[in-house]
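Below is the structure I would like to discuss, written out as structure tokens.
A protein chain is absent from this complex, but the other protein chains hold their places.
This part shows chain A:
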Amino acid sequence: MIKAILIFNNHGKPRLSKFYEHYTEDTEQQIIRETFHLVSKRDENICNFLEGGLLIGGSDNKLIYRHYATLYFVFCVDSSESELGILDLIQVFVETLDKCFENVCELDLIFHVDKVHNILAEMVMGGMVLETNMSEIITQVEAQGKMEKSEVRAAPFGLV
């Protein structure tokens, strides 16, 4: 199961955080900081897996990360997930973002947090991988976008 999905930049500023287990607000922030410290210290040419920080569950959990330009994408998973599988899932996620935003960059993630969450929700649900097919994910996201629009149009004028 996926415990958390974190995106932060090279300076440790969180750009997206999604926890699939309950932690207090404080702990969540600490987890982000701890994860950043663990991940940012690693060279580029060593492996993409490392043991999770203590706050998120210690050695039972793995951090699987990829570093794209200014952003770190970190998935914190327990032992029931396949490392290489998750590594490719990150790739799928980023490719999907890239498709949706057309050349995704850090700013897209800042100003369209909601959309990123939407995309993620189509991929991972409650810590479980829901969909891994990029075109399928995009279809779903677009379908929902359409639905929103039709709703806005249909809504009585007082509400909009």
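The definition used in the following text is that contacts are C-beta pairs under 8 Å (C-beta built on N, C-alpha and C of every residue); 3 or more make two chains touch, one makes a residue touch a chain; residues count from 1.
One rule holds in what follows: contacts and distances are computed from a predicted model.
K.L.:
Which of "AP-4 complex subunit epsilon", "Spermatogenesis-defective protein 39 homolog", "A-type voltage-gated potassium channel KCND1" or "Importin N-terminal domain-containing protein" is the UniProt protein name of the chain not shown?
P.N.:
Looking only at the record, the undisplayed chain corresponds to "AP-4 complex subunit epsilon".
K.L.:
Which parts of chain A face the unshown chain closely enough to count as touching?
P.N.:
Listed in rising order, the touching residues are 14, 16-23, 25, 28-30, 32-34, 37-38, 41-43, 45-51, 53-55, 80, 82-85, 87-89, 92, 110-115, 117-118, 121, 125-133, 135-136, 140, 144, 147-148, 151-152, 155, 158-160.
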